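Complex shown without one protein chain; remaining protein chains in place.
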Amino acid sequence: MDFLSGRDVRGVPPCDEILLPYDIWGSKAHTIMLWKQGIISEKDGREILTGLKDIEALFSQGVFKLDASREDVHSNIESELIERFGIDGIGKMHTARSRNDQIALDIRLYLRDQAANFVRDLIALLETMASRATRHAEAVMPGFTHYQHAMITTFGHMLLGLAMPLERDIMRFINWYSLFNRNPLGGAAGYGTSFPLDRDLTSRLLAFDGPHEHSTDPITNRWEPETDLAFSICVTMNHLSAMAQTFILMSTSEFGMLRLDESHRSGSSIMPQKENPGPLEVIKAKASLAQGILTGLISIGKAPMVGYNKDSQWAKYMIIDLVAECAPSLPIMSEIVNMMEVVEPVMQTQTGKGFIGATHLLESIVQHSNLPFRKAKVLVEKAVRFAEKSGREKITVTDLNRAMREMDLDLRFKAQEIAQWQDPVKIVQEDKIPGGPSPSATLKAISALKKRLKEYEKWHKSQSLRIRRSVSEIGSIEKGLGIK
Amino acid sequence: MDFLSGRDVRGVPPCDEILLPYDIWGSKAHTIMLWKQGIISEKDGREILTGLKDIEALFSQGVFKLDASREDVHSNIESELIERFGIDGIGKMHTARSRNDQIALDIRLYLRDQAANFVRDLIALLETMASRATRHAEAVMPGFTHYQHAMITTFGHMLLGLAMPLERDIMRFINWYSLFNRNPLGGAAGYGTSFPLDRDLTSRLLAFDGPHEHSTDPITNRWEPETDLAFSICVTMNHLSAMAQTFILMSTSEFGMLRLDESHRSGSSIMPQKENPGPLEVIKAKASLAQGILTGLISIGKAPMVGYNKDSQWAKYMIIDLVAECAPSLPIMSEIVNMMEVVEPVMQTQTGKGFIGATHLLESIVQHSNLPFRKAKVLVEKAVRFAEKSGREKITVTDLNRAMREMDLDLRFKAQEIAQWQDPVKIVQEDKIPGGPSPSATLKAISALKKRLKEYEKWHKSQSLRIRRSVSEIGSIEKGLGIK
Amino acid sequence: MDFLSGRDVRGVPPCDEILLPYDIWGSKAHTIMLWKQGIISEKDGREILTGLKDIEALFSQGVFKLDASREDVHSNIESELIERFGIDGIGKMHTARSRNDQIALDIRLYLRDQAANFVRDLIALLETMASRATRHAEAVMPGFTHYQHAMITTFGHMLLGLAMPLERDIMRFINWYSLFNRNPLGGAAGYGTSFPLDRDLTSRLLAFDGPHEHSTDPITNRWEPETDLAFSICVTMNHLSAMAQTFILMSTSEFGMLRLDESHRSGSSIMPQKENPGPLEVIKAKASLAQGILTGLISIGKAPMVGYNKDSQWAKYMIIDLVAECAPSLPIMSEIVNMMEVVEPVMQTQTGKGFIGATHLLESIVQHSNLPFRKAKVLVEKAVRFAEKSGREKITVTDLNRAMREMDLDLRFKAQEIAQWQDPVKIVQEDKIPGGPSPSATLKAISALKKRLKEYEKWHKSQSLRIRRSVSEIGSIEKGLGIK
Partner (left out) sequence: MDFLSGRDVRGVPPCDEILLPYDIWGSKAHTIMLWKQGIISEKDGREILTGLKDIEALFSQGVFKLDASREDVHSNIESELIERFGIDGIGKMHTARSRNDQIALDIRLYLRDQAANFVRDLIALLETMASRATRHAEAVMPGFTHYQHAMITTFGHMLLGLAMPLERDIMRFINWYSLFNRNPLGGAAGYGTSFPLDRDLTSRLLAFDGPHEHSTDPITNRWEPETDLAFSICVTMNHLSAMAQTFILMSTSEFGMLRLDESHRSGSSIMPQKENPGPLEVIKAKASLAQGILTGLISIGKAPMVGYNKDSQWAKYMIIDLVAECAPSLPIMSEIVNMMEVVEPVMQTQTGKGFIGATHLLESIVQHSNLPFRKAKVLVEKAVRFAEKSGREKITVTDLNRAMREMDLDLRFKAQEIAQWQDPVKIVQEDKIPGGPSPSATLKAISALKKRLKEYEKWHKSQSLRIRRSVSEIGSIEKGLGIK
């Protein structure tokens, strides 16, 4: 319901509220480093860290609120601390730092968490789809092209085909790390500082792979890590939208192949009988939204002058909106797939219609004769026309014979052969292609996928662990300074 | 400051909060019509109208709040009324209406107001620019092409050139009315109703030009009036972004031709001397945002199945966001233009540099000789090279003579002539083109523009009047029913 | 087939080949004006006009080809003329003109023609759809929302609902004229000229409403008339894509309500039975393409420095591509609509399914009792559930009675009443809404539409006439100068 009614009755919180925990983490790391490098005294360091810890606690209790008259998260925190502790110690916190590298850092930490969350939720969705695909690996149904019946497949195979692209999405989110898990802190306004900072230390305390190799690059390109994540989200949403579109169609009363769970159908304000596939439509809408925000982000990044430009601040609002809108789509799709009813009998019935076995018949003729593929295709096409005229939706030996006469061909087929070559269940079982619709190929592909999912899970765990380690290193230092 | 810090510390309200007044207006009109058509009784009508008026009052006092558990604005209001008055009368309010036409109506009313507001704010900005252009109609400066000095213009002419496209923006917003000031109410779920509705009456009570000619069209195309408005906003923002870019450049220390008012410059968190053109950069960012949202809206409208699709609900959030972000740009740009310092001496100095009078010299040579334009151009190009070698930035008779010798030409020019033909002040005064940079042409164009602005103002007033009339007709009816 | 295979085996011609006729037209008008203003001699004017006429003839015979080593269309023509006639006369053609205003003019003339062509083709498509809608104004079918059966409509009404938005498209293309049918010529490089040009004369000779009010505006905003047209095309393509999507669905074997003409179905390279809705899918693809190009154009127009920027040259390629890709979609859609088979019996059968008459039943109960709408809706919803349990797709009196018992209601309905209130044919006939699905309302709306189409046709004719007049005025002048 919350997913369906969108922002009708729900507002959007200020962006810096979302960034606050990251901002405090960054300030802690920066302060510790300043102290370790002898740029500020232990006493000053202790005071700043104590203050930051207090604010962190107040914020998590919902007591500390951002004050619009204090501009942004950075100045809100600093002002609050100065008010409580005076300027003499706190006034050193911003030494050798600019809001440029500070906000670049906050967003980087936020984006990194989101990338990891998408990986986690994609793994979960893939697991659901894989297990649902296993269950229906033998349920024959029409395979579609151009929205039309094409050849035989199974529901398991089709579902797996919608799942596979999500694995590439996982890889894209992981790749975000290799491009952007770097520390912008220390670049200051983009042109460094004369204070002897230890960028490796802050990198470790913030769980980065290391500092950015250039002080200006992350400032000029503040749109880029946002845009890269947005692109991955956008492609993911496109993949979900293909699922949504396919499921919407298959659950029309005309198709009747799927039935969404009651909790995923919504009613009408006047039509008593309506059961609308609301959440699936919402997912399509969010794919459009993602496309729009990606476009906006790319536009922000076009033709800036080198160095910081305030334009890039809007990249922050765009990406935070995008994540808030799209992230819930994954667990919801997972639920939908898990709970929907698959109407196998209807699927099976449909495989008897519209000459859907004709391609396999054609292949069988080629395999059982010396007819070249191109000639055999003409032959079967003619047979299709004859059968159609007789009101049939499958080809009989009679149709084939008439077609052969027209083409001056002399091959002998048995009626039973011809029937079997068009039998849906036989067709999928005889498919020879790894990755194809035969139940055995489908199960093999699922099992290979599951193995790979384990690897992605490992990656996700190792990232979480690394972050926990950094956080706890800061905790130890605080403890060492007597802060609790 | 609020403009600059964007959504850092400011959240975004629920969309239906913005639509609530429109929803109530629509329900009043619908109820009156139901009663007038005898579909509901006077008593029921009075009860519903009384309830709506109460909620309206509570909302404007900030007491009535949308409750997320009651889904959307429609159900929030209906539930509240049923709770207070019981279902027997209130339960008739939704007769012959669906949420499909109801929400289409709410958004239509909202969009209409926004279009009118943009017209109003564009008129104001154009007036500011016109008056500032008048003031500097004689202030010579380099006219730019390719970011480079091209020919002579004046600051007044340049500013007017940035203003003129805004008139087309006004026309686009006005044109929105001719396409979309139509009443979707009565279409119900898109397929009409068997109740004998009077769509002309609701149209009048809601200040529309008339009902939509087709019941399904406004439902299928719920993205279109949003997208049309978004496009107009997007083009407007592009026009503002060109101004912003031009002003940003002209206020760099290198150009030094403009100086923003102190209230429009922002500082740095570490650099004590910084004075950044923050609001102008924000306007560029919002042009990017507008482009993104437009893209999202168009994507919503691509390839829907006929009839309502829930995807289109997201068009609502997108357009409301867009308006909230972009509308303030117009009054702010007005303020910036009004208050910025124009550094005329620097502009004038720059007109003496880089052979900027060469084109006029070339034209004068053509006018005072029989030399074809193409040959004269080669001549002046050669003279430019000679002058450059001697370290000059203007052409002398000596340069011309050397060039003529090379080309085997024999024309006689006086040194004074050559100097005058390159004199910036003379050049602009001698420009013969209506619409060109001569002070007289500029003032003429300004005066013509002002006359047209009066027409747009009239249009704006007549629209406001019409809305006030509709609202007061409803008021009279309420009074007639004894509701106060 | 050409439409289907796209650019597989067909290249794209150079853009300036398309602009050449406009360039010559512009040069003729400019030359005549220079002569009439005494800026060049009659002799020179005659020579230039003779040369231009020659090139025009050679081009239309396919003999004159653009030479890539001569840069662009302007320099190709000028070089060719200088080669043939020498520089002394021809070298004066470019007097008081820059490539900036020249190319702005060429594109403006090109865009104007395209806008008119779209109007013409939209009128034709609307006529086809109106006449097809007339034919099926009584053919009942399910009206869809959310891809699901919602209420009863007719095929004629549905088709008309897909047609109506195209009228707004016509209005947008016509509106292009009111914004942009203005002459940029005379602005030169954007900063005028000291030659005493007659901009009104060239405006008349080029069938413009008048000169641009500012010399720089059309140069800075060279992206804008392109973008405005692109937006109108984009919205048009979205409207076509909704038709395409609806028809694709209705012609699946599951829906079976439409059958495209054989000439609009395409086969497969291996599946002998396939009949794919190729042209409809291509139209959807082109809607995507249109969206992309529009985005590119808007991006070109973001944050330029005032005056000409070479970036805007790419706006030319984008819009020419867009027109070439999308323009053929209109006549093809016209053909598709005209020739497709409407399978009325299937449509009718489907109206008996899925409680599609429930809303009308509900309305009838409200009309025949004092039950408030909200209560009646609960009643019918309950009845639907009871009927479903009994495997029916329509509600019977028994279902209603059981529902009433549960709600403690005591109303009496006859079995026959209940059946009639759910009868599709009766339902559409009883619809009371102007613009709704009743055959009479549909026919009325069609007849009103046809009247308006006549007005648009008149507009189109008057524009063509005006252009022919300008061209023939130039012809007379040429004749007067002895050029044939």
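For reference, chains read A, B and C in written order, and residue numbers begin at 1 within each chain.
Rule of thumb we're sticking to: contacts are C-beta pairs under 8 Å (C-beta built on N, C-alpha and C of every residue); 3 or more make two chains touch, one makes a residue touch a chain.
Given the structure is predicted, the values throughout are model-derived calculations rather than measurements.
Novice: Give the residue, chosen from C:L49, C:M271, C:I356 or C:L379, that touches the chain omitted from the document.
Specialist: C:M271
Novice: For the chain not shown, which residue from A:L66, A:A189 or A:A383 touches it across the whole complex?
Specialist: A:A189
Novice: Write down which of A:L126, A:A139 or A:L162 is the residue touching the left-out chain.
Specialist: Candidates A:L126, A:A139 or A:L162; residue touching the omitted chain: A:L162.
Novice: Would you indicate which residue among A:I298, A:I336, A:V384 or A:L400 is in contact with the undisplayed chain?
Specialist: A:I298
Novice: Which of A:R259, A:K375 or A:R392 sits in contact with the chain that's absent?
Specialist: With A:R259, A:K375 or A:R392 as choices, the missing chain is touched by A:K375.
Novice: Thinking of the whole complex, not just what is shown, which of A:N100, A:S268, A:S334 or A:Q422 touches the missing chain?
Specialist: For the chain that is not drawn, the touching residue is A:N100.
Novice: Name, in rising order, the residues on chain B that touch the hidden chain in the full complex.
Specialist: 145-151, 248-249, 252-256, 268, 270-278, 281, 295, 299, 302-303, 350, 353-356, 358-359, 362, 377, 380-381, 383-384
Novice: In the complete complex, the non-displayed chain touches which residues of chain C?
Specialist: On the chain C side, contact with the omitted chain comes from 1-2, 4-17, 66-68, 70-74, 76, 94, 97-100, 102, 188-189, 266, 268-271, 276, 278, 281-282, 284-289, 291-297, 299-300, 309-314, 317-318.
Novice: Touching the missing chain, which residues of chain A?
Specialist: Within chain A, the residues that touch the unshown chain are 78, 82, 87-96, 100, 143-147, 150-153, 157-158, 160-162, 164-165, 168, 171-172, 175, 178-179, 186-197, 199, 211-217, 219-221, 223-224, 227-228, 231, 234-235, 238-239, 241-242, 244-246, 249, 284, 287-288, 291, 294-295, 298-299, 301-310, 359-360, 363-364, 366-367, 372-375, 427, 430-438, 441, 445, 448-449.
The rule is simple: only the chains that are shown with their structure count from here on.
Novice: When the centre of a chain is set as the mean of its C-alpha atoms, what distance in Å lies between chain B and chain C?
Specialist: Computed from C-alpha means, the inter-chain centre distance equals 25 Å.
Novice: Note the residues in chain C that touch 2 or more other chains, in rising order.
Specialist: 145-147, 150-151, 249, 295, 299, 302-303, 359
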